[in-house]
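Here it is: the structure, laid out below.
Every protein chain but one is kept in place in this view of the complex.
Think of it as A, B and C in the order they're written, each chain with its own count starting at 1.
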Amino acid sequence: MERKTVYMDHAATTPVHPSVLEAMLPYFSRSYGNPSGIYGIGQEARKAADEARATVSSILGCRPSEVIFTSGGTESDNAALKGAAFALKEEGNHIITSTIEHHAVLNTCQYLEKVGFEVTYLSVDQFGMVNIEDLEKAITDKTVLISIMLANNEIGTIEPVSEFAKSAKANAEHSRILFHTDAVQGASVLDLDVDKLGVDMLSLSAHKFHGPKGMGVLYLREGTRFIPQQTGGAQEGNRRAGTENVAGIVGTAAALRLAAENREASSRHCQRLRDRLIEGILTRIEDTYLNGHPTLRLPNNANISFRYVEGEAILLNLDLQGVSASSGSACTAGTEEPSHVLLATGISPEMAHSSLRFSVGPANTDDEIEYVLSVLPGIVERLRAMSPLVAARERNGGNDV
Amino acid sequence: MERKTVYMDHAATTPVHPSVLEAMLPYFSRSYGNPSGIYGIGQEARKAADEARATVSSILGCRPSEVIFTSGGTESDNAALKGAAFALKEEGNHIITSTIEHHAVLNTCQYLEKVGFEVTYLSVDQFGMVNIEDLEKAITDKTVLISIMLANNEIGTIEPVSEFAKSAKANAEHSRILFHTDAVQGASVLDLDVDKLGVDMLSLSAHKFHGPKGMGVLYLREGTRFIPQQTGGAQEGNRRAGTENVAGIVGTAAALRLAAENREASSRHCQRLRDRLIEGILTRIEDTYLNGHPTLRLPNNANISFRYVEGEAILLNLDLQGVSASSGSACTAGTEEPSHVLLATGISPEMAHSSLRFSVGPANTDDEIEYVLSVLPGIVERLRAMSPLVAARERNGGNDV
Amino acid sequence: MYSDLVLEHFSNPRNVGSIPDADGVGLIGSSICGDMIKIFIKVKDNRIGDIRFQTFGCGAAIATSSMITEMVKGKTMEEARGVTNEAVAEALGGLPPGKMHCSNLAADAMNKALDDYEGKGPRKSRKPLIDKGFGVRGGREMPSEEMKRPPER
Partner (left out) sequence: MYSDLVLEHFSNPRNVGSIPDADGVGLIGSSICGDMIKIFIKVKDNRIGDIRFQTFGCGAAIATSSMITEMVKGKTMEEARGVTNEAVAEALGGLPPGKMHCSNLAADAMNKALDDYEGKGPRKSRKPLIDKGFGVRGGREMPSEEMKRPPER
């Protein structure tokens, strides 16, 4: 008997779409040339990479030369922050970001703090929203760079990045503050037009939108001062050295085009399933709470705290029943700290530890939602039966274990 | 009629071996999980990545935890140099390298010079060899890092890295100098045992040994001080953040195993063909000269200067006849400067511009060598017929155009 | 990630529950790891008679809790003290590296129960016994009303 599997961790990664893989295949063993080669298969590779760049640029609403292919969202975030900060350090050493950014941004900001930059980490409200007035107040005449994510990977909250960017540029005492957004989680559901967003830099990660792992995009607005962080050959317009991953570049473009074409239909589908899931959990299992914003959230994200039980224990049970989800962010699964994002929304460590993230995708079905809703209550019940916290609550309202 | 194609640019890149691609395929759309996920397909990915790491470590003769997967040779070189230099900058700010390194090393050294390091670039002899006495003399009590490549990508010269490493450590005034080697060109033909080499860090690039583009390896000896250059999640033992490119990692390991298994046979095969090619050219075409070392060279590398004609013009003609080779290094094909490596061996810019690199691979045949030798003389003759340099030589020995 | 034995103990934990008239109760917890283990013992003839646990925690926390109850049942006090966190992990066929420090605390909880029985700890105290207190990091303890509302359609 085949084990039933229901994949609901699309925020962690997605399968490469078969048509994307098909687009990539010729560039492994057939048109395998180095794009720097002047001969046939080199030029085939060059042409494929150029076309991919044009595709990506048309979806971002920018020029092909403003698209840099990287090895992932993490590299894009690192390159954007360090590349801009080091380029502008004579102008000022102040950076603004938020407390709910991905570690690729947060840890890079911490690195920059060690080498002489000052970073303001804006706090968020209970829904994970950055406050525009906080942002405006944080700007000083030393501010050179702001990085606020387009949508959060854990709780799904969508930040009004275009408003932030507009306001930041209007409020800048001096000429120009660069605005970067980590759009990694937004690619398959949000508009990525860089002019509408008003950003100077934007990061994407291909494996989050059915492209290959190990591929990312950094949009870098023309004229943006930038010091390349990976030096060597002249690839990517001298902004990112290294032999081009042609198959990966082709796959990234194919996946992004697919994402753009299916954006509305896929968002609608995901949101319908997601809402069924949330409503089902909140009504069928007591003491469950939705994390993040009730409406301004990624259509595919459901992050829920199951009071009195630890997230991983639920996850393991779900996996035994064939359901894949995550607790906190996959990236921090190596550590055991409660999610910094959930803590930033003000919930207790206990509630943060009790959280689960379901992120649905285009291939999920109503039946799968029903299946999850059918197994989840039993799991939670069984775990609560062994929780010292439930016993304590029964004794005296939960304040004394 | 199908066009004949003879690929002789294996130093630029190689086709992914069919068995390598096959090993990779499951990790795109089937076992596509994020290795951080605790559920089935996440753990499948984790297992595959762990096994790949074990494979690579067994070939390098090191521990799995000393293997870091990167996005390519360029990233490995960048990470090694910056990661070590920044970690050791309190101890000393002096770095030693050679003038014939790949740009991934040279440009990174130049970057480090801008941020306060001092770099000694050791010159080479006419064969491209670094002199061990020069190296010993260059060491000061501020020296913290030495980077000398295992084999040169343009002229194929093999450097006695293990001797350099041993001598450098013996000559170090203070406790310890880190030794890095860019082994990108050596993977399919040289022994990569890190203890025999005596190195602390070693860079590989998968697409140079029939693995995928966009994948590299950085060996980092346990205990080596290192500041991660890509920050974010806890992947790669906290030394290289970013969701793992599982398919790429699996492909890298499969390709490296294949390379190790076939190393001797492949080297013998390549050397035989390569020697036929060199001998054929030097005897059949007058005024041709072999660049690099006559014997201490990569078995697959033939770098030859064709006096009076420019390399690219020959290449283009070769391509029209279906032969793929390169002039200078593919990475610098974007620029028009004569190869820094050839100039470093002391030849004139004219002779550097007249050079061609043929790098053969396991799939090349005797017939292909014969084919190249059959078309090359005509091409060179035709181009020489239109060269102002030949006309000048005929008039007065070449000293006056 | 987890060995089969860990998963087996996780799926079918032994000796879950509490002992209302326990002779010793040990509680250990850490807000960093998000694990909390409470162990109840009944002592008879200087040996551990009955033993039960309650655990809020990840797979490793539950499995180690279950495992230690099996390991010490019927043992003398001294023998029980000899069972370390490492021994528990070993008996389970190992734990993932990330789980060795944080979620491998069952033996500590067990020792606290023994302390409690022997009168070394804050015995029968009605104060919470948590080491590195839960909820010490700021934050509202009770979820807000919005969190209970399903999304608007």
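In this text, a residue touches a chain if its C-beta (ideal position, glycine included) is under 8 Å from a C-beta of that chain, and two chains touch if they have at least 3 such contacts.
Nothing here was measured: the structure is a model prediction, and the numbers come from that model.
Participant: Mind giving the shown chains that are in contact with the missing chain?
Facilitator: A, B
Participant: Out of A:Val6, A:Ile38, A:Ala241 or A:Ile285, which residue would touch the omitted chain in the full complex?
Facilitator: Final answer for the missing-chain contact: A:Ile38.
Participant: Kindly state which of the options B:Ser65, B:Gln126, B:Asn238 or B:Thr365 is in contact with the chain not pictured.
Facilitator: B:Gln126
Participant: Looking at the full complex, which residue from B:Thr120, B:Asn291, B:Ser324 or B:Asn364 touches the chain that isn't shown here?
Facilitator: Reading the full complex, the residue touching the unseen chain is B:Asn291.
Participant: Which residue from B:Pro18, B:Pro349 or B:Gly378 sits in contact with the chain not drawn here?
Facilitator: Missing-chain contact among the listed residues: B:Pro349.
Participant: Residues of chain A in contact with the chain that isn't shown?
Facilitator: Given the touch definition above, chain A has residues 38, 43, 46 touching the missing chain.
Participant: Mind pulling the chain B residues that touch the left-out chain?
Facilitator: On the side of chain B, residues 126-127, 274-275, 278-279, 282-283, 289-291, 294-295, 297, 305, 308-313, 316-317, 320, 334-338, 343, 346-353, 385-389, 391, 400-401 touch the unshown chain.
Note that in this section only the chains that are shown with their structure count from here on.
Participant: Measuring from the mean of all protein Cα atoms shown, which chain centre lies nearest?
Facilitator: Minimum centroid-to-centroid distance belongs to A.
Participant: Could you work out how far the Cα centre of chain A sits from that of chain B, in whole Å?
Facilitator: Measuring from centre to centre gives 35 Å for this pair.
Participant: Distance from the CA centroid of chain B to that of chain C, rounded to the nearest Å?
Facilitator: 54
Participant: Would you please write down the residue numbers of chain B that are in contact with two or more other chains?
Facilitator: Those would be 38.
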